[in-house]
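Here the complex is missing a single protein chain, while all its other protein chains stay put.
Letters A, B and C mark the chains in the order given here, with residues in each chain numbered from 1 onward.
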Amino acid sequence: MEGLTYKQVNDSVINTLAPPRKFYFAIVGFFALLFAMGMSVWFYMIVNGLGVAGIRHPVMWGVFITNFVFWVGIAHSGTLISAILYLFRAEWRMSIYRSAEAMTVFAVATAGMYPLIHLGRVWVAYWTLPIPNEMLLWPNFKSPLIMDVIAISTYLTVSASFFLIGLIPDIAAVREKATGIRKKIYTILSFGWHGTNEQWRHYGRAYLFFAALATPLVISVHSVVSWDFALSIVPGWHSTIFAPYFVAGAIHSGLALVITLLIPLRKIFKVENIITIKNFESMAKVILLTGLIVGYAYAIEYFLAWYSGNPYELAIFKWRASGDYAPAFWTMVICNSIVPLLFFFKKIRTSIVGLLVVSILINVGMWFERYVIIITSLAHEFLPAAWGNYSPTWVEIGISFGSWGFFLMLFFLFAKFLPSISITEVKEILPTPKRKGGSNEH
Amino acid sequence: MDRKTFLQILGLTGAGIVSGCKTDTQRLIIPYVIPPQEIVPGIANWYASSCRECPAGCGLLVRCREGRAVKVEGNPEHPINQGKLCARGQATLQELYNPDRLITAQMRNAEGNFVSLETEIAIKQIGNHVKSLVSQKAAKEIAMITSLNSGSLANCADEFMNSIGGEKPVIYEAVNYSAIKSACNKVFGKNIVPKMSLQDADMILSIGADFLETYVSPVEFARQFADNSDAKEGRKSVFIYAGATLSMTGNVADKWIQIPAGGEKLFALSLLNEICKLNPNPIAKNFSEGFSADSVAGKIFISPNDIKQTAKLLVKAKRPIVMGGLMCDEETQIAIMLINSIIGAISKTVFLNNPLSYSNISTDEEVEALIKKCLEGTIDTLFILQTNPIFTMPKHFRFDEALKKIRMVVAFTPMLNETTEYSNYVIPTNTPLEDWDEYQPDASIRNYQQPVMESVFGVSSTGDYLLEIFKSVTGKTLNNSATYYDFIRANSKSSDVEWKQILGKGFSSKNISVSETPKILAANLLKPKIQAMNFDAIYFITTPSYKYYDGRGANKPWISEIPDASSSIVWENYVSLNSKYAELHGIKNHDIVELTTSEGSIEIPAKVSTDIEYHSVAIAFGFGHTKFGRYGTNVGFSPLPLLSKNLWSASTIKIKNTGKWTRLISPSDTDLQYQRGISQAVLLSEIGKDKKHHEDLNMYPKVQHETYRWGMTVDLDKCIGCGACIAACYAENNIPTVGKELISKGREMQWLRIERYREDEFADYGNRYIPMMCQHCENAPCEPVCPVYAAYHSKDGLNVQVYNRCIGTRYCSNNCPYKVRRFNWFSYEHPHPTHLQLNPDVTVRDKGVMEKCTFCVQRIVEARDKAKDEGRLVRDGEIKPACVQTCPTNALVFGNLLDEESLVSKLKNNPRAYRPIEEYNTRSAITYLQKVVKDDYAPKKKNKV
Amino acid sequence: MNREQLRQALATSIEANDKSLFKPYLIALLAVGVVGFLVGMLAGETQQVMQAYLINFVFWIGIAQGAVILSVVLRLTNAKWGRPIMRIAESASAFLPVTILLFIIIMLGGEKLFIWINEPVAHKAAYLNAPFMYSRVLVSLVLMTVLSLIYVGNSIRNDLAAIYHGKIVPEHFRKLLTNYDVSRIEKSNDKQTTLSVILAICYAVCYSVLAIDLIMSLDPHWVSTLFGAYYFIGCFYTGIAFTIIMASFFIGRPEGEIIGSKQFHDLGKLLFGFAIVNGDFFYSQFLVIWYGNLPEETHYIIERTQHEPWATMAYVVLLLSFIAPFIILINKKIKMNPVAMRWISIGILLGLWLERTLLIAPSVSGNTSFPNVWIQITITLGFLGIIITSIKYFWSKYPMVVYGDPLLKHSLEGEK
Partner (left out) sequence: MNTKKIISASFLYVDDFVNVIKHFKSEKRKFVTYSPVPNHEIEEALGAKKSKVGLFTLAGGIIGLISGFSLAGFTAAEWNLVLGGKPPVTLIPFVVIGFEFTILFGALATLLGLIINAKLPSYKKLKGYKPEFTVDHFGISLEADETEVASLTDSFNTFGAKEVTYE
């Protein structure tokens, strides 16, 4: 990024918003179709009942909740990059945080659909919200699911606001280059930002506080998601390590998806000089850390399952590794805690191919982690006579693909209509233009 | 408003066209307990009636709401079942409301297809036909074959045939005890099937008699058996089961003597021989000469000691009984009768003075004689009353050919079956709950049935039809009875006051004087003929299914959906193979094997287990209907093609693995309990010792209950795994049946299931049962996780599920360690008229909500409100959830745990008491009592749970 | 302060070779500890003595190792702000070799502590037996000590090389600097980074082992999967607090001139952060156990939160280790004040010390009796004496600023 000027950054980012080619519409259209397909399958399921999916007694939660946890996890990297690393003053976040943050918002929105999809009676889903009513029917705030509703909606609200606040100065910049209808839209979206120092003064503080609020929020959200499981007494779920372990896992998968998406993005938008290999390397290091944490959690859970002497816990853990879902289990172990160790080698964490392969494998592994945790624990609980194996049907698969369609459609739309790299913050880490020699101290 | 109008307003009887002949009888039915009044909406009427699912003759109470029967229960005053019912009895409602019942008569047209016509017209046509025969003096060409009826319908049929000059009706039952009857005749000169009783029996030997399932009077036997094996300290009662298969009955035995199918005769004779050595009897000695245990045991692959010990026990016992199953032929039954006589069972446990209704069943010879006449073409018209011989008669009888020869076959039946396929007329009849009838299970009891509701399809009873035909033939009334009701009324020979009492009670009984024990008649006893068993041969046997009896129960999905007690398989049957044999021949579970006998062959899936003797294979009878309504058709396989003459006796068979494969559906994948101590057993001598202590630790203050804390105890020593509780639960709580496809996907809806585990504490064989339903935990893990308070703990200790509030997150089910919650995956259909059976006190759940056992909260509320009105507390035993109410062995007890004096509280403190998964601090309201294994009969212990 | 001034200050400090290590107060502390130990033993209160000893053992090793790990983390994150206090954090490593010796006493009196030594738990005996447990702990302690000392030693050598670059090396550093000069610092720093990664991983593993063996196994029927992490995070938390206390003593000393309010501000933020993480880890365990209500887990919590005297102590711990720091450290001005930070850190350490007591005492000496206060205090003072002595020794011997670290320039005048 050395040697770039404010103007160059400004222009090259705004250039990414140039009118798209037909191919772009084809892609967006494809994802929109995929999304519509998923919605139709959902509608089919609502009409016919949840029985058309593969979920069954005793595995009452299946791919839907797996996807929910997966998408919430994906969301976490965005907030990590935009808020936590902001507080830690890590410069490598600047060029990637916008797209990561967009991912957060879209991923939370995608994730948020799954609890609805999995409901037996989605048409009364609003009963989970604390809406005042004359019947005094309130939700049960002791339920982890209500904690989840509150946490996820808070997360969606806060991350969306944070995202929009971050966008304001950039949209003002885009506004100045745009013409016609676009200009009008960007003008409205820019909230009349002019970049006066009076505005910057409040903006800076607000941004800091947002970051300070988002940081514990992001940790709490996945903790709450983990408590959806840990607060139960299901063997393999009831585990105190779940909260930190899920948070680490969430960041693990989220960063992996950021890498997976940014590698093609920076190529397409030709912004390799802004999103550099150094950014990826930093992310790879964090992935290495989260991979180690996840590996630690796997190991300690196994050891303590044995140590506890609880026959149900022990049976679950044995069965995970050797039973019907062993392939999924070993996929998870290898992809999440073995493969990331490759990032110990600088060659791999600085090679685009290496990064791409490892990050995709981590995403696969993290999906399977949730799958293994949810399904294996439920399938082999306390009473052997009530055991039963689960496998998804076309309904679950269709809806899952639909949700990918939704997410990617939004992401592609975002990439073309909003600056996917933060113009302001990238400028901030450039050397301040000074007549007497520049320095990037700020 | 009278009942009829009310029904019409409710629009419940779409086909409510009432035939004119019966309206005048409608008013006279007498409700049980409640005086005859008009129906009050919301208040149930109870009517006494009688169960006709098998000839045992249990008394019923029928609960009617708004003029429709919604539940049947055993009549507590009835001497046979004392308030209890089996699964088949509970499911009798599904006969009543079967959607495939006929509405109008069917007549076969020239093309051989059925056409509907008004039943009255059909009756007229039949009447005219009979009239013409009678007028042609060809009345002898009229014959009748009927199911077992003793009492008015039998009299009516007899008199009908007699009056028009036809043949005496033949009474046909597939499950008949003619071997016992003739054995009794030969030994004692009494041509009867004697009444048997297990009351206070201290030594029971069953030679293939499945007395807890289908044998003679299973509900009665189950109750008596459980009563006298009530786990008292050092109890003496012993039960030995000798047979090829470890049936549900054999499973509760202290000892199983594995004799190959067909080896029963040798076993019985050698036992008789040994008993004669201990307790000499010249006639018996002579009869069993040469069958000493030492010489016989090897031929039936058992140890001589098994026979000798059994003989000793029988001789020593005060009230012993030996029962011979359906597969025992006449000579075997003679040996058994002689044993019973020698050991002093007669008049203690076997009552020759009280013949059972089974005695009336025609012998095979009589049936064959009728068929012979048909084949010879001397029968023109055959009435078939409520029986389905085509399904149950082996081909030797050539009944199908016989029917083809007959010009006019008239079948009286509620719905089409295999036999109606050969009929010219099918007359739709009422089911037993819809009409008047009378039945005598034995000489001491007369059961009366009243129409507890309007005929669902507006048809009439068999008796009324016979009277109608008689009227159109002769122009007169039979016995001066305009209706069948009059016939019964006259038959009862009672005053109006008595009649009212009888109807209210549902039965009349009289004492039978105990006669002298008859002498054994030596003259009739010929030396038995014997064939030794062949080591290489495999013997095949079929026994009536405890679910379907002789097949008549196969159209009731509640029963079909109850997992089989010995294999947990639903909706289907299979051939049981010994696991060693199967291993040797490379046959695994679910493999389709081809069975071939001299008569024919069938293909059927195999189920491998140790519950069958090595040389034997067995198939449950009653499956494999080809025409029996939507629920009964093509369910499982019928072994009929393999059989020659006698349905139940053993024959040699060849087994071939076809290499094909199917999936037998079972709701549970495993039968091991992995030493989790879910269904526990304890040695009699170790009761109360070695109990795990669970700390009473709680993070939160203890839950305080007001006045009541409902709870239950389940005595696993009494539970026989019969599934009556499940059927009762289906009936009471509007639980849908889902079919085997959905069960294979884990979508069964039973609130109460009986988990079946193979013993792992005591090695070798046997199933261990544990009824599992909502445990109504004090610290219920399901409750706090619900986001909308749909699950909560009520003040009287119930774990409540509010269907209307449920949004279907299913977390409660995930967090339930007992996995007793059921989710409505779909909106389940209740096709017309099955919806009439739905209990109006219980919500019908729609898709997307969770449901589970409520302890029959509707009954609790009703009793509690009543007690409140009367200013008292609910009395112990006043509330009985459906499962508790029907349990034939009284294994389930319900009551208030806060009341120290209640039975349930006392049982809870029994030293055998335990709660599964107690270490998870659920504090469930259901306490289980360990099964007791007698030390002498305990198989070698494996590792302790 | 510019580079040369700092160099001179450091050189002066280490060449002074202060011999007066054993100040009277230190001798007094050590003596009190030994006397308390002996009197307790002679009075037959072996279990009380061993209990107090174990509490202090797990508390002080955590502090020393946590401080070293703070340095490791600062290195791995390339934290420019942290360079001035890195060596101060590292100085706690001087206590680590002593811990191995201190552990011998636990081995000798282990029977009084670990109930499963005399009453083995059937299915855990393969893991919970004295020889295996002692060797695990010893291996962990030795491994962590060796790695930490190599790490600190390498760091010191770089600094000395830089300090004496082109100067005469004093006698007692000659050996260390044989064949070593500034040209090798860069390569050494790469190695240090690798070593840091290894140290951090080993820390998580070894301290989880210690947590399970020395604390969790005291109640052999209790299990919490997060417990290992809870302990090592807590140790890190105390390490930060201890570093703050040490750093506050450098204010006014020449080496301390580069430590500004910025350092305290950032250390304060770190402390604030870890107060939350520590609280979060506590809540993560507590909520799950509270909600599950399984006796195999709750008995541990019930003993400590529903029975006196532990219930009161539990609230004090919560107040001192979480609520008070959380509320106080929101304020920026307090975070920038070294003296205030010192007292807050002492409060936190007291809270964590009580927390260790709360974890250990009810398991060892039953759930009703309050520990013998005199034994507790004397032995704690003894441990305090040992750690101060070892740290003082380090301070007097080695340069207290990572002079050779390339990132130090951001804290020096005239170099940006």
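Details
What we mean here is this: a contact is a pair of C-beta atoms (placed from the backbone, for glycine too) under 8 Å apart; a residue touches a chain by one contact, two chains touch by 3 or more.
Just so it is clear, the structure is predicted and the values come from calculations on it, not from any experiment.
Among A:38, A:51, A:120 or A:169, only A:169 touches the chain left out of the display.
When the full complex is taken into account, the listed residue touching the unshown chain is B:793, out of B:793, B:810, B:864 or B:880. Looking at A:46, A:90, A:150 or A:321, the residue that reaches the missing chain in the full complex is A:150. Of the candidate positions A:18, A:47 or A:136, contact with the hidden chain is made by A:136. One chain of the complex is left out; on chain B, the residues touching it are 698, 700-703, 777-786, 789, 791-793, 923.
By the touch rule set out above, chain C reaches the unshown chain at residues 283, 286-287, 290-291, 293.
Touch with the hidden chain on the side of chain A covers residues 5-7, 10, 130, 136, 138-142, 146-147, 150-151, 154, 157-158, 161-162, 165, 168-169, 172-173, 175-176, 187-188, 191-206, 209-210, 213-214, 216-217, 220, 224, 227, 424, 427-428, 432-436, 442.
Operating definition for what follows: only the chains that are shown with their structure count from here on.
For chain pairs A-B and B-C, the one joined by more C-beta pairs in contact is A-B.
Note on chain placement: the centre of chain A and the centre of chain C lie 36 Å apart, centres being C-alpha means. Chain B and chain C, compared by their mean Cα positions, are separated by 74 Å.
Under the contact definition stated at the top, the residues of chain C that touch 2 or more other chains are 289, 291, 294, 296. Each of residues 784, 920 in chain B touches at least two other chains. Those residues of chain B lying in contact with chain C across their complex are 694-695, 697-700, 779, 784, 919-921.
Chain B makes touch with chain A in their complex at residues 568, 667-676, 678, 742, 745-748, 753, 755-757, 772, 781, 784-789, 805-811, 813-815, 817-819, 822-827, 847-850, 916-917, 920. For chain A in complex with chain C, the residues that touch the partner chain are 88, 144, 216, 219, 223, 227, 230-233, 238-244, 292, 296-297, 300-301, 304, 307-310, 439, 441.
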